[in-house]
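Omission of a single protein chain aside, the complex is shown with its protein chains in their original locations.
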């Protein structure tokens, strides 16, 4: 029988080597694996590469704690009314991190190439943008004679996709309510998948409605159950964004430790 | 307000012009739009192109009634213990129809190209097969220097995808229980989507669990409610394959009209 | 704003006026004004359209109006979840009629920069990045952008970086509505309390203003709909649009 996949958040984060590339699920302040990201900081990881179409708090706090050296992203902001992600912005401006700037869908095309097992993936649009020359992307003329020229994106295979989900079971199956953002393609592109679940649900509940399962257990290497683990972001329909907490985080005069001390995963328990 | 989408099966089939290309949902004897296909026969359509990774009864009966002139398919069989699809086989051997032979995934790659809005789609594998030369497929060398050569499939955009689903609502949203086979990508690739639903469900039931919706209403042009419409195939979990009926169909000495006369859509009513 | 415009109402309502009957219309991340515009159009106009949003919403009926334009509440009441790959693919294959996309700078060709102020490799300001822009701007049937600041640093002759180019059909600012005509942005109308001259002064690129007129005032339905979306004026305060009369810092144009 395979080894149990349910573990503590600390054990899950311990499986991330320095220098790993991580695809992070969710979008902006919504359903991000934020407890996991804070645990990376507690474990003082370095040299991480973050892959996410629309990171915000997660990439920003990792920049703040100097855990990141590279980001591949389409749009980075705190959103809500918070505007730019300050520590990320600073890290790029000071060249503390290397940015590979994408459109959300070019990053997705790279993930698709990895998920589909092909070296590159054509993507619609991009024409007229400075991004291809910036990233040395190639274009291919339609070999079927339409005359169309299409940009192709090289495969992007993250080492680990880390997805915060509403519910997982003890086998590792995972499901999400509301939009799954880009999590599906991330889970298919990455070499490994780690699941942070707000709630542990029964295996039977997954058998009752298997169509709702976003990520089947056989693709999942590790599961941690962390209630409220997307804090200070939302996890629909369980909880909304904690805007005062984000405001505190954004206060550049306030020590990061004060923010970290409020995090719900400090109360973590494994519900298995 | 948009026009009501719910209509009779006859009205739906009447919207199919002779010569149209149709992607048909389901696989072999399972959840195929078989009532719809029989209605095409009743309306004596001609020149149809059938696009389906694994057709069987649907393509076979259309060949039997001489409605088809082209098929693009990966594998064609009756399945179960019935083996080859006899009228399809005969139509190919007598060159009554043009076959574009695919692997299931090369056909899917063509549908992906259409769904993604790109002129071609790379596909894994295919190396060493005679299919590329047969179909004049092109290969592209990875422009990113891996040395990999990948086959690319031109876009395949059906005029209409016709999908038999478990449940639709009056707006046109549709959902499937169990596997959706290739129906998702068919619905995204085609210019129009027609839904044949075994059951009409409430709009509220879709709002209660929107994650289960396979095809959102705004993509759907027509809905017909046809209980048991996948007969003589299955529609999980509602009913199984009617093997005696398939056996009768396979009896080459038996008139097709006898089979058609047993079809459940002759009892059709609109449950709206 | 009983009869006239505020900068905020001007922006939101004129974005809404780009929405057409039966079209598929999309609002994305970091896009509060278009989110409000789409929700307003649903309330103010007597036609239906398909409203999709980045939260996976398909014809949603959200119970609250969120601060974040990607908040999952924006899918509430939907009969389907249309997640990110799905709405992007819809756009690239030509099924998105109207797409609202953000910009930091817009040039006279209707191209946008959301990437950087200064040199990309040595940025003065690293901006968020274009998100959907580079893919959606050229592939949506029409794309519309907006700026809460109308100035020669936002409406520019030369972009610091071309994040996205292609299909821009319109731009709305707190004082003007531009549309694409013959490959360049042309003034369609201006805030009636501003002037054509002010729009020219505050715009860094040349534009034609043939047939441009003062923007028709908000209708009763438009004003009422905005009132229901922002009863306390919180969105208007958060948008923090500079008062129209504050022209002290206006640069003289060339």
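To keep things simple, chains are lettered A, B and C as they appear, and every chain counts its residues starting from 1.
To be clear about the criterion, a contact is a pair of C-beta atoms (placed from the backbone, for glycine too) under 8 Å apart; a residue touches a chain by one contact, two chains touch by 3 or more.
Because the structure is a prediction, the values reported are computed rather than measured.
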{"item": "Contacts of the hidden chain among displayed chains", "value": "A, B"}
{"item": "Given B:43, B:129 or B:146, the one touching the chain that is not displayed", "value": "B:129"}
{"item": "Touch with the omitted chain, as defined above, among B:77, B:118 or B:156", "value": "B:77"}
{"item": "Residue among A:114, A:140 or A:176 touching the omitted chain", "value": "A:114"}
{"item": "Residue of B:21, B:54, B:187 or B:217 touching the missing chain in the full complex", "value": "B:54"}
{"item": "Which residue of B:42, B:89, B:191 or B:209 touches the chain not shown here", "value": "B:89"}
{"item": "Residues from subunit B at the interface with the omitted partner, ascending", "value": "27-31, 53-54, 73-77, 79-81, 84-85, 88-89, 92-93, 95, 99, 101-106, 108, 123-131, 134, 178-182, 184-185, 234, 236-237, 240-241, 243"}
{"item": "For subunit A, residues in touch with the removed chain", "value": "1-2, 114-118, 169, 171, 173, 188, 203, 206-207, 210-211, 213, 215-218"}
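Here is the rule we go by: only the chains that are shown with their structure count from here on.
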{"item": "Graph class of chain-chain contacts, one of line, ring, star, complete, other", "value": "complete"}
{"item": "Furthest chain, CA centroid comparison against subunit A", "value": "B"}
{"item": "Chain nearest the global centroid, as defined over all protein CA atoms shown", "value": "A"}
{"item": "Which two chains share the largest set of C-beta contact pairs", "value": "A-C"}
{"item": "Mean-CA-position distance for subunit C and subunit A (Å)", "value": "28"}
{"item": "Centre-to-centre distance between subunit B and subunit A (centres being mean Cα positions), rounded to whole Å", "value": "36"}
{"item": "Touching two or more other chains - residues of subunit C", "value": "56, 75, 81, 91-93, 139"}
{"item": "Multi-partner residues of subunit B (at least 2 other chains)", "value": "116-118, 211"}
